[in-house]
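Let me begin by presenting the structure, written as structure tokens, before commenting on it.
Heads up, one of the protein chains got dropped from this complex, but the rest are sitting where they should.
Up next, subunit A:
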Amino acid sequence: MNAPNQQGSIRRRLLLSLMVAAGVLAVVVYFVVQSVARQVAQESQDNVLAASARSILDSARVAGGQVSVDFPYSALSMLDSVSDERVFYKIQLQDSFLSGYEGLPDAAERLAETPTYVSTEFLGEEVRIATVRRSVSMDVGQSYLQVSVAQTLSGQKQTLARISRTALVIGLGFFVLSAFLAVVVAQSAIRPLDRLTASVSRRGPKDLRPVAAPVPSEMVPLVASLNSLMERLQRSLTRSEDFIAEAAHRVRTPLAIVRTKAEIIGRRSQDNETQIALSEMIHAIDDSSRTAGQLLDHAMVTFRLDDPLSEEIELAQLVTDTVERLRPIADLKEIDLHLDRLTAGTLRGDRILLQNAFHNVLDNALKYSPAGSDVRVQCRADDAELSVVFQDTGPGFPAEDMPALTDRFVRGDNAQGIVGSGLGLTIVKEVVEAHGGTISITNSKGGGGCVTLSFPSV
């Protein structure tokens, strides 16, 4: 059988797509977590800065046109509570600088009560600045106080680095989990296909029934075409078997007539050459007629095998019948046919099929054994199985052909010159296997072939 032309694997492709999707999602998760965290960290820093700036602003008093700012210690110390940060601030009245770091930029672009923020660089380090304003009444009219507080970002950077690591772990964990699920999903998606494969490959060689097990909708077209293919195959097989049986049947009768005619001519003729030619002719006709007979046998067996009977059979009785039926032929060839050790045993099966099988084996043995030799038939039984053993003292089976002998139309190397079709052992094998048994073909130690048919006992 040719190995199918394989290209890719559904499971692998499915797995790969799922993995890629999981990877993309993991990266997205990583960035989303990080960006959310960044936002939250930024907001919390902004809140602290705004609180600091407000507390300075709230401590400002205007008295007699003078601004005094007595801001609490915590206004600046709170900015350093988690990590060491450099802190800068600036207090100004409208545009005039009052106190702090004069060069500090402010974040406010418009007069607003809500704090405004900006990230920039100051004194060689990145800072975040919050600016708040409050309007005050001065002698000269309305004015506003503005406070900016800035903080370096080392704590925020530490937090972000930590969150980044966490996000990485989350992303990786997500990926690993998804990969695991992908394997499970791919496995379960492919399972109906596996099931179908198993159910098709579990079938016997003759089983061409349509697949009846339920399949997923995606596989319905495949299974439908498979079923239709098998149906066509079944039909064509049946047709050719019918055809062969019909042909064999049609050929047998004319062959018998030709043989009779040839025998009559042979008896009448005195010419030696004609005698030899006629003898060869009869031999060839026998060969053809035997083949036709076995083809008919085979067709019958095949037909019966589709729906075999299941009846109780006394094995010893059946073997005895077969042996007795062939005894005249054995006598004719002067072969001693021994029937011994007939252990009683029952099996379930089709009597006609089994008889046909035994007949074929014994017929073979008689055919290949030289005149004056012995053929021995035994019937054995133990707890597990029943077996029928056929032994002859003929040439035996050629070792290299043994495994193929049960194939159709295969004959041993040493069978030349003996009438035969090569179908006999094929029929035997099919019958035995239909009864759940096995056939074993060996050579005896002292020479001669040995065929053992074993059946499970009831």
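Couple of notes before you dig in:
Everything that follows uses one rule, which is that contacts are C-beta pairs under 8 Å (C-beta built on N, C-alpha and C of every residue); 3 or more make two chains touch, one makes a residue touch a chain; residues count from 1.
Heads up, the rule we're going with is that contacts and distances are computed from a predicted model.
Set against the options "NADH-quinone oxidoreductase subunit C", "Iron(III) transport system substrate-binding protein", "Transketolase" or "Cation antiporter subunit", the UniProt name belonging to the omitted chain is "Iron(III) transport system substrate-binding protein".
Screening A:Val48, A:Ala75, A:Cys379 or A:Val428 for touch with the missing chain picks out A:Ala75. Touch with the chain that is not drawn comes from one residue among A:Glu43, A:Glu125 or A:Asp407, which is A:Glu125. Only one of A:Arg11, A:Arg38 or A:Arg86 touches the absent chain when the whole complex is considered: A:Arg86. With the whole complex as reference, residues 67-77, 79-80, 84-89, 91, 98-100, 123-125, 154 of subunit A touch the missing chain.
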